[in-house]
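First the structure, which I've put down as C-alpha cells, then a few questions once you've had a look.
In this view, the complex is presented without one of its protein chains, the others remaining in place.
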Amino acid sequence: MYSEKVIEHFSNPRNVGEIPDADGVGEIGNQVCGDITKIFIKVEDNVIKDIKFKTFGCGAAIASGSMLTEMAKGKTIEEALQITNKHVADMLGGLPPQKMHCSNLAADALYKAIEDYKSRQAG
Amino acid sequence: MYSEKVIEHFSNPRNVGEIPDADGVGEIGNQVCGDITKIFIKVEDNVIKDIKFKTFGCGAAIASGSMLTEMAKGKTIEEALQITNKHVADMLGGLPPQKMHCSNLAADALYKAIEDYKSRQAG
Amino acid sequence: MRRVYFDHGVTTPLDPAVLEEMLPFLKEQFGNPSSFHWFGRPVRKAVEEAREKVAAAIGADPKEIVFTSGGTESVNIAIAGAVTANRNKGNHIITCTVEHHCSLNTCKGLARQGYEVTFVPVDSCGMVNVEQIASAITDRTILINIMHANNEVGTIQPVAEIGRLARERGIIFHTDACASFGKIPVNVEEMGADLLSVSAHKVYGPKGCGALYIRKGTRWSPVFHGGAQERLRRSGTENVPGIVGFGKAAEMAAAGLEEESARLKVLRDRVIRGVLGRFEHVQLTGHPEKRLPNHASFCFKFIEGESMLLSLDMQGVAASSGSACTAGSMEPSHVLTSMGISPVDAYGSLMVTLGKGNSEEEVDYFLETLEPIVKKLREMSPLCAF
Partner (left out) sequence: MRRVYFDHGVTTPLDPAVLEEMLPFLKEQFGNPSSFHWFGRPVRKAVEEAREKVAAAIGADPKEIVFTSGGTESVNIAIAGAVTANRNKGNHIITCTVEHHCSLNTCKGLARQGYEVTFVPVDSCGMVNVEQIASAITDRTILINIMHANNEVGTIQPVAEIGRLARERGIIFHTDACASFGKIPVNVEEMGADLLSVSAHKVYGPKGCGALYIRKGTRWSPVFHGGAQERLRRSGTENVPGIVGFGKAAEMAAAGLEEESARLKVLRDRVIRGVLGRFEHVQLTGHPEKRLPNHASFCFKFIEGESMLLSLDMQGVAASSGSACTAGSMEPSHVLTSMGISPVDAYGSLMVTLGKGNSEEEVDYFLETLEPIVKKLREMSPLCAF
C-alpha cells in the first residue's frame, strides 16, 4: 500500500529527535486519527538551519515527518510556509487516499513551530 | 437419491398397461404434486388375477405402481386392502422423505379400483 | 457409460484455467486482503484485479463492483438495499411474474412487509411488455426489477427499453443477469441498469461467488453489517480464491462471447429442430428468437418431467426440468404457468442448456436417447390417448 519512498523514509527517518534550545516548537494532534507530531526548529537569519521531529503516528506520519523536515531544512521561513501536505505526499511518491490526512500532521506541526518562532520573536 | 430397487422398477416397470375388460378401475390424482395413477384389476374368486397400471408421475410413482401391482397380484381382495403405501415404500428399499407421498398414488388407486370392483359386484 | 452435460444453465464446470488462477490463493497466498502485512497485500491486489476484470466484462467501473457469495445474495441485497435506501421516496416496486425465485420471493417478502409490489405478467413467450411496466409506474415507484434473460425458458427481456424508461422516471432499475452473463452481451450502460446481479458458477467460475454492480450515485444501503470490506458495501472476509476465479472467468466469458455464442446457437437450433421434428405433442417454451443462444426448453405433453430426467440420467444425459433450486418441489413451474401453460403440461418440461465442450454429436446422442424414453413414458401415461 505504501510507496517505496514512504517505506524508505519510514525505515530510515531523517531528522528524528528534539532540539533542546529550539527557536520554535509546534505540536499537533490529528483530528482524524488521534496521532501526534511535534516539530522543533532552529532559525538563523530567517533560515531554518536545523529541524527535528517526533511522531506518535502511523507509517505515513513518520515518513511525512522525515520528508517534510528534509524539505524544510535550509529554507527561509517564507519558503517553508509554502510547503503543503500535498507537496510532502507528492515527494513521497503519493500516499493512499485514506492516508492523505497523515501528511497534514507534519505540515501543520511545522506551521505551528513557525508561529511559535514568530511569536517568540515578537515577544 | 433413489434406492437401487426403485431404479430397477423404474427402468423395467412390471404390469404397465390397461386391462380392457377390467373388473375394477381406479384413478387418483395426487393432492401434493398433481400426478396421476390409474389401476386396472381383473378379479376371479375374490382373488386379483391380473392387475395393470398407468402413471403420469415421477420416478417414485412409476416404481411404486410397479411394486404395488406385483404385491397385489394373486392376493385376495381383503389381503390387497392391507397393502399400505408404507409397505410399498419399504419393499422398494425406502423412498426419500419428500417422495413418500408418491407411494400413496399407487395404493390409493388400488383401493379405488377395489371399490369400483365392489360397487360393480353390488350393482 | 457416455456422459453428456446439458445443464449449463444450472451450473457449469470450473474452467481449468480458472482453477489455475485460484490455486495460489488456495495455497501460499492465503492472507486476508484487509491485512496490512505481506500476507495481505498481494491478496488485496489480486482482489482488485479481479474487480477490474468483472467490471470490464459488464462495462462498469471497478468501484461499482461489490463481490458477494453468489447470484442469490446479489439479487437479495440489490433489491433489499434499494428499497431500504429509498423508503422515504416511496414504497412501490415493479417486477414480473417470471423472475427467478431469489428475486420473486424477495419481492413477495417485501409485499408481506407492506411494500406495494406490481407483478407485471408476461406473454406466451415469457416476455414482459414495456408499456405495461410504464403504465404501472406511480409517484411512489422506487424500483423496477426485471431479469435480463429467463433461466427456465431462455427469453431475453427488453431491458434496454426498461432501463431507459426507469432513467426517464428517476426510478432505480435492477436486472438479474445471472442467466444471461457470458451468453449474450451484458453492458450496464446499454442496459441502463443501476443495479445488476451476476453469478460466477454460471460462467465456468467457482460456486460461492457473485457480484453486484451498483451504479455510482445509486441510493442503496448495505444489508450485511460488519467490517469495512468492499468499501462498506458488503462486510465479511472476502472469498479470495472465489473472487480471483470469478475475475478470470468473467474475463474469459467476455473475450470468447461472440464466437462461443455463435457456436452454441447452431447446436441449440439442432436440439430444437431435432426435438420438434421427432416428436408430436411437444412445444418449444420461451421466445422462438429472442432467447439465449445456449438454451432450448420444451414441454412434452402427457409426460412428467422427473421421469424423463431420470431416464435421460440413466443414459448419462444431464438436463433439467425448470430451475434447479426447486428440483425437489412438487409445484409446476411458476414461469411456465405464467406463460399460460397448463399445470399438467408444465410438468412435462425439459430444459437443455448447452455450453463449452458440447458437440453436435452429443446433441444427436441426446436426441436418439430421448426418443425411446418419450415413447415409453407416453405409453405408460394414463393421459395419453394415442
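Chains: A, B and C, in written order; residue numbering restarts at 1 for each.
Heads up, the rule we're going with is that a contact is a pair of C-beta atoms (placed from the backbone, for glycine too) under 8 Å apart; a residue touches a chain by one contact, two chains touch by 3 or more.
In this text, all values refer to a predicted model and were calculated from it rather than measured experimentally.
The residue from C:57, C:93 or C:309 that touches the chain not shown here is C:309. Take chain A: the residues that touch the chain left off the picture are 2, 7, 10-11, 13, 16-17, 27, 32-38, 54-59, 61-62, 98. The chain not displayed touches chain C at residues 3, 5, 7, 10-14, 16, 19, 22, 26-28, 30-32, 34-40, 68-73, 75-76, 100-102, 105-106, 108-109, 199, 201, 206-209, 223-229, 235-242, 306, 309-310, 312-313, 316-320, 323-329.
Just so it is clear, only the chains that are shown with their structure count from here on.
Averaging C-alpha coordinates per chain places the centre of chain B 40 Å away from that of chain C. Note on chain placement: the centre of chain A and the centre of chain C lie 55 Å apart, centres being C-alpha means.
The set of chain B residues that touch two or more partner chains is empty. Shown for chain C are the residues that touch two or more other chains, of which there are none.
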